[in-house]
Each structure stands twice: as C-alpha cells, then as structure tokens.
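What you see is part of a larger complex, with each chain still in position.
Chain nomenclature is as follows: A and B, assigned in order of appearance, with residue numbering initiated at 1 for each chain independently.
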Amino acid sequence: MTTVRDATFELFRRHGMTTIFGNPGSTELPMLANFPDDFRYVLGLQEAVAVGMADGFAQASRRVTHVNLHTAPGLGNGVGAIFNARANKAPLLVTAGQQTRALVSMQANLTNRDAVEVPKPYVKWGNEPTRAADVPYALAQAIHHASLPPRGPVFVSIPMDDWAHELAPVDYERQIARGVAGRTLPAASAVEALAERLRSAARPVFVAGPDIDAAGGWDAAVELAERRRLPVWASPATGGNRLGFPEDHPLFQGVLPPAVGPIAEVLAGHDLVIVAGSSVFPYYPNIPGDLLAAGTELVAITSDPDEAARAPMGDAIVADVALTLRALAGALGDAADREPPPVREPAPAPEEAERLAPGAVHATLASLFPDGGIVVLESPSSTPSLRNQLRLSRPGSYYFSAGGGLGFGLSAALGVQLAEPGRQVVCVLGEGSAQYAITAFWTAAAYAIPVKFLVLRNSEYSILKWFATLEGVEGAPGLDLPALDGALTADGPRLVQVDVAPGMALV
Amino acid sequence: MTTVRDATFELFRRHGMTTIFGNPGSTELPMLANFPDDFRYVLGLQEAVAVGMADGFAQASRRVTHVNLHTAPGLGNGVGAIFNARANKAPLLVTAGQQTRALVSMQANLTNRDAVEVPKPYVKWGNEPTRAADVPYALAQAIHHASLPPRGPVFVSIPMDDWAHELAPVDYERQIARGVAGRTLPAASAVEALAERLRSAARPVFVAGPDIDAAGGWDAAVELAERRRLPVWASPATGGNRLGFPEDHPLFQGVLPPAVGPIAEVLAGHDLVIVAGSSVFPYYPNIPGDLLAAGTELVAITSDPDEAARAPMGDAIVADVALTLRALAGALGDAADREPPPVREPAPAPEEAERLAPGAVHATLASLFPDGGIVVLESPSSTPSLRNQLRLSRPGSYYFSAGGGLGFGLSAALGVQLAEPGRQVVCVLGEGSAQYAITAFWTAAAYAIPVKFLVLRNSEYSILKWFATLEGVEGAPGLDLPALDGALTADGPRLVQVDVAPGMALV
C-alpha cells in the first residue's frame, strides 16, 4: 500500500529533489523514517543555517529545494532566512512538522497554532492540508508555486501522523505526475515596440540585474548589448544576488550606486534605460533627488509582477527575462554603427597601508581566483571593493543576499558547493556576518564540503559605522566587536582569517 | 524641543526599562544616537540570542524588557525566540527599525514590507504608527499590552526617520505618563464556590504551574496546600518554564507526565484537581486515554483566557493566580484534619556505569549547588533527571522554555543573570541545544556576565532518538552529532563540558 510518505518521496524524485536540508525535531521524525537510499539529508544545527544552505542550493541548481524544519519555534528561527530566499527568488519548499492531529485542538506542546501564518509574509503560498490524504497533493501544488515566476519559497505544514496514512490512487497518482510550464515571452507587439524605442534612442544604456543569471540569460544579454553597443551597468549591489552580465566585458561600466539621486546622476544623459532582471531599483540609503534626469526614459523587463507594478518610474514588461532579451535582440536587426563606450577599468587596488585594506585582500583574491570559481559574499562593508576587484566572467559565479539578511553567506556557500561539486566555492565573510550562521562550519566539516572561507576581521560592524556617518548618528552603542576572535569559529586548512582596516571599502 | 527619541527614553525610564538588548542595523541607528548614560545596551550577535536574553531578563525581573531588532531579516531571525517568549509569558517589547518613510512605497532594500505581520502569530499586539508623532504613544500602548495578563511579547515597527521628529506636548506628555492596573481577583461568589468544592472533596490534589512563580504566588500556594494538606504535583515539565511550588516541600509529589493517558492515571483516585498557573495540560507526545478518570473533577485557575477556554476538561477561573490562591486559602478556614500524603523522596541518583549518566551529573550538581542559585535548563533528554535530583526551594530559581524552542537556555541565562546579579546562575545545556545560540558565549565574555555553564555531551539528539522509539521510527537521518566538539564553543573557567551516556535520562 502506498503511504503519504511513499508518495511524497516519489513526488520529490520526479522533481529531482533528492537533497533535503533540515534540522529535525520530534514532529519531523515520521517523515524521516526509513530514509530512502537515493536521498541525502544535510543537517544544519540551527534552522537559519538549514534554510540558508537550501537557498544556495536552490539558486545554484535552479531547482526547487526542500528544507525541513521543526514545528513552530524551528520554523520561527528560519523566518529571517526565508525572507532572504524570497528576496533571492530561490525556489524553496519549506516544510514543518505539526503536532498529531488529535492534539492540535488542545494546543499540546509543539502545536504550530498558526502554522501557515508564521512564514506567510515571505512565502508565495502556504498550506496545511485539511486531510492526511492531501499531503502529497499539497506538496505538489507548493512545488509548482515555487517554480512559477517569480520563483520563491513556499510552505507546507504537515501533522506528524499524516505520513503513515495510506492513500487511494485517486488521491495521489495524477496529483504528483504533473508538469507546469510558466516561462513566457511578451506579446509580439510589445517586443517590437521596445525594439523600435531602442532603435530610435540616441544614447541608450543597459542595466543588468540578477535575474538574467537566474533565467540563464547571459548570452542573450551580451548579444543585445553588443548588437547595439550599449554601455552596461550592473544594478545596485544591494539587490544583486547574482551577476547579470560578465563584469570583465569591455561594455561593462560598473555597478550602479544604491540611492535615488546618485542613480539618476549616473544615468543622466541617456535617453533610454533598459533594465532587465532587477527591480527599479534596489535603493538602500535615502539620498533624495529626481528619480531620473529630465529626458531619460526607462523600460524594465522582469518576470516579477510586483517589481513591474511598484517601480516608481518607467514602463515595464512582465515576462521571462532571458526569452525577452533573446526576442528583443532578434527584433533589433543589424548592429548599431555607434561607437562603443570607452572601456572602464576597475579601480586600482588600494595602496599599502598600516593596516591591510579589504580591497587589497580582494585584489590578491582576484589574482589567485580559481578558474570557474564561485564567490559567495557576505562582507557588507567590502562588497564594493570585491565587486570592483574581482570581475567574473562566467554565469553562476556570484551569490549575495538580495534581502540583506546576515547569515546567508556562510550557509548558502555550503548549498552552492553541494549543487556545483565541480567548481570551487570561495566564501568571503565579515567576522560579524559569520556569527549569524557560525554553526554552519560544523556542517561543512561533518559533510566534508570543500568550500574555502575567507573571514575579514576589523573588530567592528563597519557598515553600521559608515551608515552612522551618513545619518549623522553619534554615540550609538553596539557597533564594536572587540573580543570576537577565532575561538568562536571553526579553524582548519580551509579557513583563512585576515585582520583588515576598519571602515567602508569602496575600492 | 522634545523629539520622538527623547520622549521614548523618558517613557522607558518611567517603566524602569533601562536595559536594552539588541542586534542593530542601519535602520536602528537613529534610535541609538547619543545613547543615554543611564541606559545599558547588551549586544547579541544574532537576533535569536538578543530576544532570548531579553526573555530571561523579563522573566527574572518581572518587568517589560525591550529588545531592539533589525528590520525584516533581523526580525525574522527572532521569530522563533519570540514564540518562546509568548509561551513563557515574558513581557517583551520587541521593536524593529523600518526604512525611511519616503522609501517604503518603493520597497527600497530593508523595507519591512509586512512589518506588523511578521511576528503577529506570536505577539499580543503589533503596530507601525501612522505618523511619526505617534511613536512614543504606540510604544506606551505596547508596554501596557505586554504587562496586562497574560503577559507576553508585543511589537512596534518604527521608520528610521521618525526618531528625530519633534513633538508637541499633546502628542506625548499624557501618553507616556499612564499607569494601567490589571491584576484581578475572581468575583467573591466564584471564590466561595471553589472553596466549598474543595471543602467537600474527599481526596483533592493540587497541581502547581509556572505562573504561580511569575505571579509571586509561592507563599499563597504553600499556604493553601498546607491548610488542606493537599498532595502537590508540578504541571508537566514540558510547559514548566518556572516552578510553582518548592520541590523539596514534604507535600510535593513530583512532576506530572506530559501525556493524556499518563496524567489521568496519576490523578486517578482524586475527586478534585485544582490546577493553578498552568494550561490543562502542556501535553507533548500522543499517548491516548481518558482525559481524567471517571469521578475526577478539575478546576483550573489561570490569568490566561486562552488557557481557560481551550482546556479539554474541567472548569476554569480567569484571574491573577497569586491573588486567587490567597483568597481561596483565606476562604477555606481551618486546616483539614486529613492526613498529609506520604512524602515522596526523589529517585536515587543513577548507579555508576561505563559512561556517566546525566542523572549522576545532576546529583553532583545538586550537591554543589550554590545557595540561592538559579538554574536555566536546556538539556532536553535530561530534564526529568535534573528536576528529580535538584529540588529547588526558592522562587525564581528555575527557567526553562515553555515553548520548547532551542536556543533559549543559553541566551536566557545571560538575561536572568543580568536581572539577578546577586544570585549565581547555572546554565545546563545539551551540546546540541547550545548550538542554537552559540554566539551568546561572546556576549557572556564581552559583558563579563558570570553565568556558569555545564554542557552535557552525548554525541546525539537523544530526545529525538527517544521519540523515534516512541513513534516506531527507524532509519531517520540527522540524529547524530559525531563531530561536535569544543572547537565550536567558548571555553574558559566558567564552562564545563561533560561527556555523558546517550539516551533519555529519567532519573
């Protein structure tokens, strides 16, 4: 007889979801009973780590990834990491166990009283099935929701006694065998209209966002940019969980700043801005100004209806970013005869100084960076310098938390490495950032995951001190990390800790 | 001119809320600017730790305690710990920063899009003020909600530009100067009716729950029990975040088991059960049976309407537990002439064995326990043995997570110690539990908080293996912790790690 557990593992097999991340408790044990040999289970010692690993794995594998959490408090610990996954558009299937159905109305200990509500602000869809028989069906629905654009996390709460429930074929056979296709092109008229705007523009510019990478659209982006000799900017690093364009390409100009006024200044002089695969824009500090200079128009291409609807300026097209760029390049015909923009060299590495500058570390890292390497970054105050020094030329080579929640970097690096066993992952962390997910070092060791870690230590929350200056804040407590040393972190051949100068590192 | 910040710190002063726990980010800096000298700020390196410390402080000080988190992802990291605080009825004021008002509609990075929704399942009240001018007023409302029975966490989201807003007196003077009294007695008729039931009962029994301690009701509970020579049980340890009765008292019988059938068996033969300061009951595994034996009646006294409404059996009275016990004792008149129950001795400490039993450790701990000491416990598989070996005789001497979320113990111990500087806190942890909040060791060190830690290492999640046996689960992954050693934990004179035998420790 087929049980809910049997049907669920079969569903997972059909979607290639055979790596499960988790931190189990009593309410999850029935799912894990007789764990099948063709699956692997990766344990995190705190839920934020389990979710972060799954996020990295989902992004790098482009596949829905299952992370299994403990009921209420366990799920609660993961909420921040689920926020990150939503911002990263990582297709995560988050599940949590629930008390036995017979005990839920009594609110027995570990009842997840508002199970579906807990992650709701950050998941695309959530459910606790009305009947045990509906568990595989609910999981299948969840997987489709996670996969459809914009991809993102989903949630299912599962009473622990449901797993052994026996199913009739009508309850699961057709439900778990479905395929749902959601990649789309814009209507032909919309593509042609945009091509015409681009043809008529005197000084167009292209802004490449992270979803170009997620959609597999690097080639299309390069083709489009080269065909029209467009200068290319990366969307602001704050929202850039991936790279949308090879940053060592001669058309590449640099990374947009993350604030209203400065972006308008950088883009001033262009009459048409094409933004692909990014919100418009992931602003961060409040530096007021015009949204765009007079005379500048903007069109955004995004697979996320919310990004399209909420942009404060410009028109928008909602469709798959890669397919749309390809169609647009196709509609444009021959290359423009305009001059390509001058090549912008990265800033030189910082001079030697009394204390090592993070940029100097990154310049060294760039010089040693392994071929096909992947960087996972969470060193807030040196993000600009790393982006400036380490210009990556291959898709899927850079991961950052678009949501800004710390703890992502260390955890996600493990997930990325598991998804990309043939490429070396290098994880660059601030010492403060590392603390948010410090137990991930145990998972790295226990599962022999060969990520290389570089921890930059400056004995402070530098990014906060930078913000304090920006905001005119003095005398704030809690910004120094004087006693934070290696005693709290894993050590070993794969971890390098470097003491660097404090402060924001722009180059 | 008075700013929102000025009025807020004045509000905090009036409530004695001068210790602030937190993990700040850019959105919290404006609150922390020019941090007043009469306040102290205690930094946690991850939000779950900050909330856990505040939970311990709030419980031990019985005072509303402020914990300040970073916007969306920071708040998200704290959700599991907020769940614990709700279960513990800890009066926490949780705040999180929000993006500048001008950037919220653009969903700029770090906008907390659904700020009030995120912690909603677990807070009593939440708000993001409609105007900057309403921030102190919203915080005052929140503090009153946290204080009123049943106490618990509340939440306010504060746009970062609100702090410098200047206030008119009408907006804050009366709002921050209010007192709200919510401790209540039942109607006199209800007290008398219960006294009469108790007088007429042939074999009454008393079940003491954690809120007796929270309400300051140990004396009243002892008076009541002694006056009627009632045998006294502690409510199940699973929901027992405090002790409701001196466990070395001759009337004390032990701790109720945490399941339906077993509780009915223990209470069978009694015709009336008086439960005070506990839900009825904090069940945990599903061991079916009658809720009570035939002929057993039950009356619960609780300050929590939800506990009263959701109990599956018995009558309930909603009022302050301490005041009600005192009134009931007063109404009962002379002592019963019935025989007191026989004294139940704690189980003997386990015999010596090849590997050290946790109970043996706890027996040793009991023998060395400092006078006036406080234990904060999070060692799931040895909770019964600690309760059995270490019988505490003073209020406010025991803290445990009623919600069961791990990470509480290590963090809360620091908060308890800060609230009770004159008493020695001993924190007993499982090695797995410790990992959920491992960075709290940094705070202990950085702030020189003199908690003593005892970590029991058995190289596994023993509680899960015990549950697996209970549920007939075999072959589950993720239950062993082979490589988890001191390299991941702080070391030093105040930390003792002991290798113990695996498995559940009942004695």
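In this section, contacts are C-beta pairs under 8 Å (C-beta built on N, C-alpha and C of every residue); 3 or more make two chains touch, one makes a residue touch a chain.
From a predicted model like this one, the values you see are computed outputs, not experimental measurements.
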Since all chains are copies of one sequence and 2 are in place, the complete assembly in this file amounts to a copy number of 4
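Methods note: only the chains that are shown with their structure count from here on.
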Between chain A and chain B, what is the separation of their C-alpha centroids in Å?
35
Mind listing the chain A positions that touch chain B in their complex?
22-26, 29-30, 32-35, 41, 43, 45-48, 72-84, 99-100, 102-103, 105-110, 113-114, 117-118, 120-122, 160-161, 238-239, 258, 279, 282-286, 288, 310, 312, 403-407, 432, 435-436, 438-439, 441-442, 445-446, 461, 463-464, 467-468, 471-479, 481-484, 487-488, 490-491
